[in-house]
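One protein chain omitted, others in place.
The chains carry the letters A, B and C, assigned in the order they are written, with residues numbered from 1 in each.
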């Protein structure tokens, strides 16, 4: 008999349900008796002991369903040692819930912030297994996170749509793509949709290089240019600022995001019509793509196997095409970013894509 | 032998190519000899005599292709009697091109503004046939315009994606839908995606009614609310302003669109987290949906028939499930808006949808 | 207080859930007290009094869900007066269930067969309201049925996929499209996807005309030809047979469907490579398209209104862009087929599409 707590934390993404279904299918298929406590709204549910008991039926038919049947919330790691709104110590509350329910382990699905908290709980003596969820694909220790490919599909679809209208009107179009501080999503959606210029946080841009790239296209007869711009894109000058200085600058910005700044600069210097599209939260919604469904199911199954063996303290990840386990202490607090020297960047440049850096 | 000029004007949309292919397929199938002059970038091409000769091959394989193979541009009707940048009289230039090329007629695809100009050309003695293109579905004289259903599909898809994330996080989400001054697109995408509140220009809203609707949902246990907001949505107070006063107010607005104003008001009065998504130009891009492909092809075929018969001065439209011809002078300058008393509005209200008006 | 029985009968299709949700949302929104009895697996559930009580929650989130939450089955009208497997009179059983549960009315969703039974129940004194469900769009009394546009979308998508491979390999491709004895689905999917030849039951074909159409394409330089063939397509010779004779002939056929016969005949007479694709039940599955979601919701809302008013004995249909009610006795037993003289057929021919008849 196993008593499993489960929670999804941070921004939701596609295939959270598929991953949880994987864990549960594996446990049920093994014949082991299990009781599943689903904590509601992420760590909040663990802090407040807010949960519902789940059975196999709850996981039936959710393979293809977006979002998370448990709900999610952001409880920032930075404030984990601050008391919650009722004045209680959050870590102690979580430990209390865990022990009160006599859990064998917690299965925690989340991204970077989530993993810091999960590792903290591990150091506090709780049994924890995590699954790497994020459309940003920026988790250290795994080649891939679920949600990523689904988000690539959506962002690509957006740029595909923009392509026909850009072509018809001969405009410059900017599509702002999510991805936090990592360029994976923008890079892949940009390459998939034939974007001409791709701006990612890892390769600071200069407006002059961007304009040159547009001019080169014009010379070759192209009436339009499409830019895929990561929400975290940064200019060469801004990249020299300290974190604090940059944050201040961002706050003073006229526009809600860097994309609009880039748009203004292009319009001003070239006189071209520039339009910005921000698909936003759409990128983390909807049914997971087949790739993510298979991938999340496999991760879930391996998490189930670890539970059955009683081996805790791991993130289940993906390395060189195999599902692997990675010690939580190695994962927590590290980011996986695009290297400006990565082969894929070189290949993108060979394809004629400009990163606005040269 | 027929010499046909063809142009697409205004914002592009899906199925422009399908419609042009329909015209051309009909002419070729009839066995009539035809020469097709494709004017580039809308009326601009007609003014400057900028065109390319097109053959059947140019129309092969474009049934499913978004955008327009001719390019488009906005040449506002308001300025039609002002000289162009080279100081020439635009109307005279267009007439000159028409007569110089010895055209039998012009086939013009466009929306409201385009129809005003097309009708002007008709009064100047040119043979004109038009096709009703717009994602806004606001053209008078036709039950349907092509592009509309494709845009409904995209906007619905966006709200579907937002649904899963709204559900997971328990937030209020606003999706801003295109449609200019007409609510058709927002109404249909909102109903198709199960939006809880729909704001359209034809039914001015009050923030208090919106908040009441959110509160009613909370009472019934719903953690989230989704609003489909037309880009032209207007509050009850603003609806009382003169056009001029309202325009001024819009210019002074902190945010680029009404959606953000609504978001701020909700957040302020309820303390709820509110997020805005603006899919923007995406809604007019991509491959036309099957409905639009059939519809635009039928319109094109009937336009071809009119050309073969030499009957000019009409928009080819759709009435009571039949393709019809409508005199251009009846169409030009009129808008088709959603009536607040329309059956579909009553039905939407019966389904529990709030329009923020009561 | 209203006590409503609800059932879905016949082959399932998209938007059944959307329609039921519409009825229930309307009833709940009105403030009326309602009890909803969901009969399982179509009329079977009514016969055997096999049902579950449903609440608003059961209808939440099903707007976009394919299939039917109640299950369905085919209970052929022909055998309605034969006893069921337990020897009971089916009609009496249904009446018994109805009266035992003290129902105010039955809401029945189905196609042609379903409507015959529904009308029979009406003549037996039960209060019945029906909703027109079928991907075939062959129900008399309504311009449109829900499921139809969704099936058009899927069949079009199939032919779109086939298009690229046909083009690459220079083959003849046949896609067999559903639709029973009506050509609506094939006609629309064929026009939407640019099929070159469309065979529908209402226009008997001759192989010679088909081959001539292929030859005409070859002469114009086309290496491939795509045929959209209705599952009920029939040759000119076979159309002269009596129903009985034709049934016999079909049974003796080597292949499971007419498409393969057409394929064999083309291959034999031309030496061309011919491939057949049969998407089959796929066409009635998956999430309803936005058009169907809006349409089914509206129908459901109007059904709800009739229930609130206590007006029974109607199918809720669609005429000239308005939701209407049609007396059940007028609907039952009649088919709505494509007229070979319909404008849309003429338009398709103007577009160069061959129907294999001339």
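The working rule: a contact is a pair of C-beta atoms (placed from the backbone, for glycine too) under 8 Å apart; a residue touches a chain by one contact, two chains touch by 3 or more.
Because the structure is predicted, anything quoted here is derived from the model rather than measured.
Chemist: Give me the visible chains that the unshown chain touches, in label order.
Modeler: The chain that is not shown touches these displayed chains: A, C.
Chemist: For the chain that's not shown, point to the residue among A:10, A:183, A:304 or A:356 touching it.
Modeler: A:304
Chemist: Pick from C:93, C:106, C:154 or C:185: which residue touches the chain that isn't shown?
Modeler: Checking the options C:93, C:106, C:154 or C:185, the one contacting the hidden chain is C:154.
Chemist: For the chain that's not shown, point to the residue among A:194, A:256 or A:340 touching it.
Modeler: Among A:194, A:256 or A:340, only A:194 touches the chain that is not shown.
Chemist: Looking at A:156, A:186 or A:235, which residue reaches the missing chain?
Modeler: Touches the omitted chain: A:156.
Chemist: If you put the missing chain back, which residues of subunit C would it touch?
Modeler: Spelled out for subunit C, the touching residues are 8, 11-12, 14, 16, 41, 65-68, 71-73, 154, 157-158, 160-165, 167-170, 173, 223, 275-286.
Chemist: Please give every residue of subunit A in contact with the chain that is not shown.
Modeler: On the side of subunit A, residues 22, 25-26, 28-30, 56, 63-64, 143, 149, 152-153, 156, 160, 188-189, 191-194, 289-291, 293-294, 297-298, 300-302, 304-305, 320-323, 343-344, 347-352 touch the unshown chain.
In the analysis below, only the chains that are shown with their structure count from here on.
Chemist: Based on mean C-alpha positions, I'd like to know which chain lies farthest from subunit C.
Modeler: Looking at centroid distances, A is the chain farthest away.
Chemist: Taking each chain's centre as the average of its Cα atoms, which is closest to the average over all protein Cα atoms shown?
Modeler: B
Chemist: Where the centres are mean C-alpha positions, what is the separation of subunit A from subunit B, in Å?
Modeler: A distance of 35 Å separates the two centres.
Chemist: Any idea how many Å lie between the Cα centroids of subunit A and subunit C?
Modeler: About 42 Å, centre to centre.
Chemist: Can you list every residue of subunit C that touches 2 or more other chains, as numbers and ranges?
Modeler: Residues of subunit C never touch two or more of the other chains.
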